[in-house]
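After the structure tokens below, expect a handful of questions from me.
Apart from one protein chain that is not included, each protein chain of the complex appears where it belongs.
Think of it as A, B and C in the order they're written, each chain with its own count starting at 1.
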Amino acid sequence: MPPSETFEPRIAAFFCNWCTYGGADLAGVSRLQYPPNIRAVRIPCTGRMNPNFILQAFRLGADGVWVSGCHPGDCHYIAGNMFARRRFAVMKRLLEYVGLEPDRLQFSWISSAEASKFQQTVTEVTAAVKALGPARFLRKDLAEVA
Amino acid sequence: MRNTYIPYPVRIKDTRVETEDKQLKSFWLEFMNPADADAFAYTPGQFAELSVSGYGEIPIGIASSPTEGQDLLFTVNKVGVVSNRLHNMKAGDVMGVRGPLGNSYPLKASEGKNIVIVAGGFAVTTLRSTMIWLLDPANRAKYGEITFIYGARTPGMLLYTDEWTSWQQSGQANVNVTIDREAPGWTGLVGFVPSVTEQVAPKPDNAVALICGPPVMIKFTQPVFDKLGWKPEQIVMSLENRMKCGIGICGRCNVGPEYVCKDGPVFTKAQLDKLPREY
Amino acid sequence: MDNQAIAQKIREVAKKLLSEGKVDVVIGYAQGSVPMRDYPYFAYTPEEAENLTWSGFCNSNLANFTIRRPGRMAVVAQGCVTRNLVGLIKENQLKRENLFVIGVASPGMLDRNKVQAAFPGKLITSVQEDGADLVVTGRGFAERLPRKRFMKDNCYTCVQRNPVICDELIGEESEPTHGGDIDKVAAPWEKLAAGERWAEFQETFKDCIRCYACRDACPLCYCHVCFVDESQPQWCGKTQDEADVATFHILRAFHCAGRCTDCGACEAACPQGIKMRRLTSKIEKDIRELYGYRPGMSLEQEPPLVVYRPNDPQDFIK
Partner (left out) sequence: MANKILAKDQLGAFVDKLKAGREVFAPALVGDKVVWSPLDSAEGLLLDFSNTDLSPKDFFFPQTECMMRFANDAKAPDGMIMQAEPELKTPRALMNIRPCDAKAMQVLDLIFIQDQMTNDAYWRDKREKTLLIGLACNDPCPTCFCTSVNCGPHHEVGLDLLLVDLGDRFLVKVISQRGAEAAAGLPEAGAAEEVQAAELKAKAEAMITEGVGMDNVNAREVMELYEAPLWDRVQENCLNCGTCTFCCPTCHCFDIQDEVQGTDGRRVRNWDYCMSWLFTMHGTGHNPRGTKKDRVRQRFMHKFKYIPMKRGGEIGCVGCGRCVQLCPVNIDVRRVVNQMNG
């Protein structure tokens, strides 16, 4: 088997408490099947998403990072996701500029009612990261460094 | 020659939460290799670097006395990365100890003298070591009167209560324990350490004072001793500064030319008067 | 006006401000003890103002010294420095009423590393600006070279040589640009294949010694606690390993997003001659493309990352 088929990626998933986290719950109670590769971290709003979190996830060995929040207009705090959108755009472009494969950093808007979108997105994100193989980006392998 | 950066492996033998706010916890440590215990020959006032693999090291005063056997006692305040991790560790866990480091209280030089010990808060650790050492039958006769002054915020914040109670009862030392404010059920002294020191009024004749406490306590206790006629050479203080190497190289703990980790942590007031107040 | 005339005028203005008590200090430059290194100087008295100077090697961004500084101050400022002053005012680190801007149209500042690189391994004892030329003298040589060749990279593509805010302009306004096109040089790794970018990034920053001179010279980096100094959690390792060096530079660049005026103080301060603008110019370019914003050009326009529009680009979001 090629490595991409045996490799199981670890994906750090940051979910807004008010939408995607609920969407994940709904997917669960609706018994929708999705790949178990994500490690969900609940955040109060995508506006809370510090870019440090993204780098820290890669540093600590994540193969992909996925951030998901409320659709524009639906933010519990009125506009947290709108501010976040600008930061994410700049951050994503910057990380791709220094060599991060675009598929390793993913963003989505998923409401708490969209269980099937949640299921579909997890599947897509996992497949995309899996295809890339293990991440080296910012990961420090202690056995290799002097 | 031994690599003095490598900690001796030790096992946590026992732990105890010491104070009501759960910020202070004591750890009894046992050397995993008996030879290391022999190499770790210490005297009261010295400290050691506690090493928690994956988190780092912290310099902590040794609270046990060598007269108590080979196990080591440390009482640790929960403030940073290492101490937070340490508070979550339990008996049986493996960690490391590096030392003993620094100088000690001038106990040898103080033979034949009266000893006054002033402690504030959890700085009592190395002074517990000193008290146990002084009260040991092999040592007690070499010293005159021993006065122990110790203060904490509340009764629940006092460390080693069983021990200082027994010192009090044995009559081998004049024990004065105080809390900052009146508290229900507390029948002992009330007031800050400097004012209690003033009440106790230890005499400077043929005496030495060993002081360890937070900077604010030291700041206000010094003038009391001055007023009582003590000379700077008689007042001995233990400092603490941020440290890494613990052996006088890495450069962060120095107060003027003196490294707190190597030349200290114990200094006389006469020494400190000539140094910048970078502590 | 030549440098001597500008320096003379700066001294006159500074003396006037100090003797009339209009400011407590004039922050300008004094001549360094080594060639090509004029340094930030604080003149508190008219006598001290005599030490002020001006040259193409006045490369520290003086806005850096105004941050949270008490009292009234005058600052010698080129275009980019005034843009940083504007940014600091907008970010509430500086009050306009405490600030007197002694504006100077930037002649295009000079890059000491470029001058040194023209004489590899040789000792340079003096560098003089003479009109359009630079006269470089060293042990066993003296050469006259075109000044323009040694300008800092960011100065070629500068679009704001004249002060944005100014209380007294020294000399005259100049052409707003040096003629370079930022879009031709910004974000140089964009044209590389994805796989080559990381290697280029590593190569550019491989000499970094983590001295943080770039951060400390930058007028944007005024956080009380920088993220590299945080320990709980620790965002960035302290080692020389490439992952740690990269983390530092990526996050520092990101923290300057929508704020960086491309003044080049980081590159000028770097003891290792690292070209950080290869990284920061990417963000500067993106902010311009995505949100049509150039930092520090006006006191009114809101910074791009504290506002949003309903129709901001989101093609990257599923």
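Observations on the structure shown:
By definition in this document, contacts are C-beta pairs under 8 Å (C-beta built on N, C-alpha and C of every residue); 3 or more make two chains touch, one makes a residue touch a chain.
If you're wondering where the values come from, they're calculated on a predicted model, not measured in any experiment.
Considering the complete complex, the chain that is not shown touches A, B, C.
Interface note for the absent chain: among C:Tyr212, C:Tyr293 or C:Phe316, the touching residue is C:Tyr212. Note on the undisplayed chain: of the listed residues C:Pro46, C:Gly180, C:Gly237 or C:Pro303, the one touching it is C:Gly237. From the set C:Pro40, C:Gly180 or C:Pro303, the residue in touch with the chain omitted from the display is C:Pro40, counting the whole complex. Touch with the hidden chain on the side of chain B covers residues 1-7, 9, 51-58, 77, 79-80, 83, 93-96, 101, 215, 240-242, 244-245, 247-257, 262, 274-279. Remark: the residues of chain C touching the chain excluded from display are 32-34, 37-42, 60, 64-65, 113, 116-117, 120-121, 123, 125, 139, 209-213, 215-217, 229, 237-241, 268-269, 271-273.
One chain is missing from the display, and on chain A it is touched by residues 60-61, 139-143, 145-146.
In this section, only the chains that are shown with their structure count from here on.
Chain contact topology: the protein chains form an open path, each linked only to its neighbours in the line. Chain centres here are Cα averages; for chain A and chain B they lie 50 Å apart.
A straight line joining the Cα centres of chain A and chain C is 36 Å long.
With centres taken as mean Cα positions, chain C sits 51 Å from chain B.
Among the residues of chain A, none is found touching two or more other chains. Shown for chain B are the residues in touch with two or more other chains, of which there are none. Those residues of chain B that touch chain C in the shared complex are 80-81, 84. Touching chain C in their complex are the following residues of chain A: 51-52, 55-56, 59, 72-73, 79, 82-83, 85-99, 101-102, 106-109, 121, 124, 137-140, 145. Contact residues of chain C toward chain B in the complex are 231-232, 234.
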